[in-house]
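Every protein chain except one is present and positioned as in the full complex.
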Amino acid sequence: MATRRIRAEWIARMLVLVLVFGLSAMALASRWINRSQGIDVHARMPEAGGWSPTILNVDVGEPLNLRLISDDVVHGFAVGQSNQPPVDILPGKVAEVSLTFDDPGTYTFFCTRWCGPNHWRMRGTIEVNGPLDIPETSDPPPYLTLGIDLDSPHEVPVDLVRRPSAKRGAALDFDISEEDYLTHDHYLSLSPYDTWLAVKGLPEGSQLSDSEIWDIVAWRWASNTTSEAISTGEELYAQNCAACHGQTGKGNGVFARLVEGDTPADSSSDFGHKIVAPTDFTDPIHMLGAAPARLHGKILRGGMGTGMPSWGQIFTEDQIWAIVDYLWTFQFLNTNKE
Amino acid sequence: MRHKQTRKQIIEIFPRQSWFWSLIGVVSLGIVFVPIPSTFSQPVEKTLRVEASTFEFTPAVLSVNPGDLVTIELNSTDVVHGLYLDGYDIQITAQPGQTAYLKFVADARGTFRFRCSVSCGALHPFMIGKLKVGPDLLLWRGVGMAVLAALAAVWSFHSWSAIT
Partner (left out) sequence: MVRYNLIQIPVLRTLLTNRWPQLIIRALALAGFLLAILAGFVGTPVGNRNFAIIMVWIAWWALLIMVAVPLFGRGWCSICPIPIPGEWLQNGTILGPLKKKSGFGLKMRWPNKFRNIWLQNVAFTVLALFSIVILTQPRITGIVLLALILIAVGTSFIFERRTFCRYLCPVGGFIGLYSQVSPIEVRVRDTSVCAGHKVKTCYTGNEDGYGCPWGIFPGGMVKNTNCGTCMECLRTCPYDNIAVNLRPPGTDLLQLRGRKLDEAFKAFIMLGSAVVYSVVLIGPWGALKTAAFAVGSFAWWGYALSFLAFVYLLLPGIFYLAVRFISQNVPGKRKPLRMFTEYAYALVPLGLAAWIAFSLSFIFTNVSYLWSVLSDPFSWGWNLFGAANSSWTPYFSKYVPAVQVLVLIVGLFWSITVIQRISGERTLSEYKPWRTWPVVAYSAFVTVGLLWLLVG
C-alpha cells in the first residue's frame, strides 16, 4: 500500500516536471534553433531606437535572410534605390524577407510606413562586400552641374488671375522654336517664371495675355512628363511627402502642426532640432520661381536642418523626377498629356 | 429565535402571485419592444472628419441621422491607425498623409463603438469612439428596464410584508 503510493507520488512528480518545465524548455530550445534561419531585425519607433541592428553585412550574391519584427506599431521595410515593393511589418508578426545583391556597395534600408514625426530617420545600411570591379562613378545631380544654389531665395512677383492650364496652352497652338525652349537642359534649368518672361519677350508673345502665356508655360511643362510618371509621383508623394506637405500640397500635413503656433524651441523637441514649416506647393510665388533641377536637388539633398529629409539614398532617379513632375500639378491644370 | 424565523421567511423566493409577475412581464415587453418613431429627417450625405492619434479619436463622439450616407474621413496624425465600426462590422486603415474614407449608409440605429483596428501601441485595444445613429434606444430602454426592475423588486415584497 505504502510502496504503491510512493510509486504514484514519483510518477506524479515526473509528470509534473515534464509538463511544467518541458513546455517552457521546448519553447526556448526551438527559439534557439530558429535563430539560425535568419537575422532578426527589430523595428521600433525612432524615439524608441528605430532599427535594431542598423547595419547589416552580406557578401555579393549571397542571400540575406531577414526576419522583420515590429515591437510597437506598423512599420515597413524597403531597400533604397530599388523598385521592389515595400514589405509591411505588422506588430507581433514576423515578416520574412530574402535579399540578394549583385553589386557590392552600401545600400540604405528604410521604414516605409509613417511611425511618428521622426519616421524618416528610421534608416539603416546594408554593407554588401565583394570585389569592386569598376570604381563607381555617378553623374553629379543637375543642380550642381547647373550651378543652382538650393538654399537661395527663389520667390517671384507673380499674381495669377487663374490657374494655368496645359490644355488651354496646347489649344493656343503657339510655336516655340525647339532650340530655345524644348531641350531638356533648358527645361531643367529654367523656372516657369523664367520661361514665362522669355515667352513674353518674344514678338509672338506680346500678342498674348499674361494668363495665356502661363497656359503656354503649363503646356510646356506638361510636355516634359508622362501620365505614368505623374501617377508614380502621386503615389510616392502620398506615401512619403503628404504627411508634412499635406495631401493638397498646401504644406498643412498632419505633422506640419508640430511647427505651427509653437515656439521654435518647443517644436524642436519632436525633431531634435529647429525646423521650418513645410513648403506650400500651391503657392505660385514660391513654386513658379523654382527650376525643375532645383526641386530635384531639394528632394535629393534634403532641407539641411529644416526638417526636410534627404531622399537621395531612397529614391531612384526616375522616382525623384516623377515626384517633381507631380509637384507641378499643384500649379498647373491638365498636366497629363491625355 | 428570531434568527430561525427570518430564515423561514426568506425561503419564499418570489412572494407575489402570478398576476403580478405577468404584469411586470407585459410592462417589460412594452419597454423593450414598443416602437419609438424617431423624428423623421431627410437622409443626407454627411462627411465626418476624424483624426486618429495614439490613443484617441478626435472627435470621439459622432452623430448622424438614420439613413444618412455617411463618409468618415480618417486622418492619422502619428502612426498607422484603423477604424472598425461595431455593429456595421466595417473597417479602414489610414497612415499619416493618406486619408482613408469609410462610406456607408447609417441604416442601423443606436450607438456603436468604433475602435482602432491596427496595433498602434500599448493602449491600442482601448482606443475607442462612439457613433450615434439617431436616439440611443437601447440605452433608454435599458434605463426603463432598470427602473422597472427596481420597482418590481421592491414591490414584490409587499405581500411578503403582508404575510409577516
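For clarity, chains are labelled A and B in written order, and residue numbers in each chain start from 1.
In this section, a contact is a pair of C-beta atoms (placed from the backbone, for glycine too) under 8 Å apart; a residue touches a chain by one contact, two chains touch by 3 or more.
Being a predicted model, the structure only gives us computed values, none of them experimental.
Counted over the whole complex, the shown chains touched by the missing one are A, B. In the complete complex, the hidden chain is touched by one of A:Ile39, A:Val60 or A:Val94, namely A:Val94. Residues of subunit B that touch the chain left out of the display are 2-3, 5-6, 9-11, 13, 53, 55-58, 60-61, 84, 86-87, 89, 108, 110-113, 115, 117, 119, 122-130, 136, 138-139, 141-143, 145-147, 149-150, 152-158, 160-161, 164.
Although one chain is hidden here, its contacts on subunit A can still be listed: residues 2, 5-6, 8-9, 12-13, 15-16, 19-24, 27-28, 30-31, 34, 67, 69-72, 91-94, 96.
Rule of thumb we're sticking to: only the chains that are shown with their structure count from here on.
If each chain is reduced to the centroid of its CA atoms, subunit A and subunit B end up 44 Å from each other. Listing the residues of subunit B that touch subunit A in their complex gives 51, 75-80, 95-99, 118-121. Against subunit B, in their complex, subunit A makes its touches with residues 45, 72-74, 90-92, 113-117, 119, 238-244, 246-247, 253-255, 257.
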